[in-house]
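The structure that follows is given in the form of structure tokens.
Of the protein chains in this complex, one is absent; all others appear in place.
Let's look at subunit A:
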Amino acid sequence: MLPLGCSRRLVAELRDALDDCAERQLQLERSLRVSRRLLRTWEPAETPAAEPTPEPETDEEAPPPADTPSPQDLRELELLTQALEKAVRVRKGVSKAGERHGALGLKSAATSRATTASAPPGASGQAGRQTSETKPPRGIHQTTVPARGLPECRLPSVGDRTRMGRGASTTKPRPSLRDQQIPPSATPRAPEAFTLKEKGSLLKLPMAYRKVASQNSRLWAQLSSPQTSDSKDTASMAKTQFLQKMKTTSGWPGSGLAAAEVEAEAGLLRKACSLMRQRMEEVLSAEPADRIQEYYSLLTLEGLQAITEQCLHRLQELRAAVAGQQLGPWTEGRCCRASLSCEGRTDPTWSPQLLFYSSPEELQSLAVLGLRVAMLDQQIHLQKVLMADLLPLVGAREPPGPPWLALCRAVHSLLCEGGERFLTVLRDEPAD
């Protein structure tokens, strides 16, 4: 058995590591659930599209073509959309039926799906743009007389409809209002299931969302932009003065070193150590090609040595401060040490950056690498902690005899083989 303090520390460390993994796994599973659900067939009650007729999009991967809809088509489309919006507004006032026959009310954009105008009436309501409205259509029974009239005029050049769908949706930001309901045609049809694969390109974000989202990013950008100098200066002066006053009125003669700061510095020193060690390895492994390089290596090593001495000195100061009880009159432990300090290292108001990837494989390898790096970080940390506690135990050689051998074997496996392999110990009996 390991001594008590050692056991507690090591078990706590390993548990922390396991908890960290468990949390990540939880998040991953949440995301997986959501994504899987999106890729399955959506429940009829939820489908936004569900135009019954359209031909399934055969080739999603077809490259978007170069042709764009003619201006005339766009104008007609616009007119149609406006008319339909008006019809919806009228209708909305009339009926608020909330039956969830999702498919019926919402038509896919004619421009992307409508096959021929001879498509059944269901297709006829399609002149309007695909709405992202997932609310159930209202008034299935409202035969949309006005609406029906409209779509009969086929959009002429809707020949290349799929393309037009995309092209139009990108060239003209014609909004489909969130509550724009394209009323169903006279004959309700059984909804076809909506799958992302087939009809994903028809989706369109509601206007309300887009407005709010853009306002959101604008506000964040404002928050993170540097403030005007005058107001910032006076405010920061006021703040500094306040902090100063707080200190002087407290009657506290402390050295000013907070526990969190000591810890942060210790972290920096640790980092310094590893960076310097890395540089040292690089220097030692390189073969100097000429005198200058030799001299360079020599100076580098000596310089590193000097810096290490400085770091050790600083460490001594920190230890003295800690030992000298100058850190404050408090008795509690130090949870939440990391909360503000590690946040401090990242600017909280950064807007998310874009990360472009070109294929799922590329994304996979990137993600896996990210995880491997995190795992290695964790392993190195655990290795150091284990070394600090276990090596002295082996050195102490107790309990003597076979238990010590078992300990050696276990420690070797943990520390040198990552717990994956074991060595064998043979007793070499002298031949009698």
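The working rule: a contact is a pair of C-beta atoms (placed from the backbone, for glycine too) under 8 Å apart; a residue touches a chain by one contact, two chains touch by 3 or more; residues count from 1.
By definition in this document, contacts and distances are computed from a predicted model.
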Open item on the list: Out of "AP complex subunit sigma", "Tubulin epsilon and delta complex protein 1", "beta-aspartyl-peptidase" or "Nuclear cap-binding protein subunit 2", which one is the UniProt protein name for the chain not included here?
Closed with: "Tubulin epsilon and delta complex protein 1"
Open item on the list: One chain isn't shown here. Among A:Ala83, A:Ala193 or A:Leu301, which residue touches it?
Closed with: A:Leu301
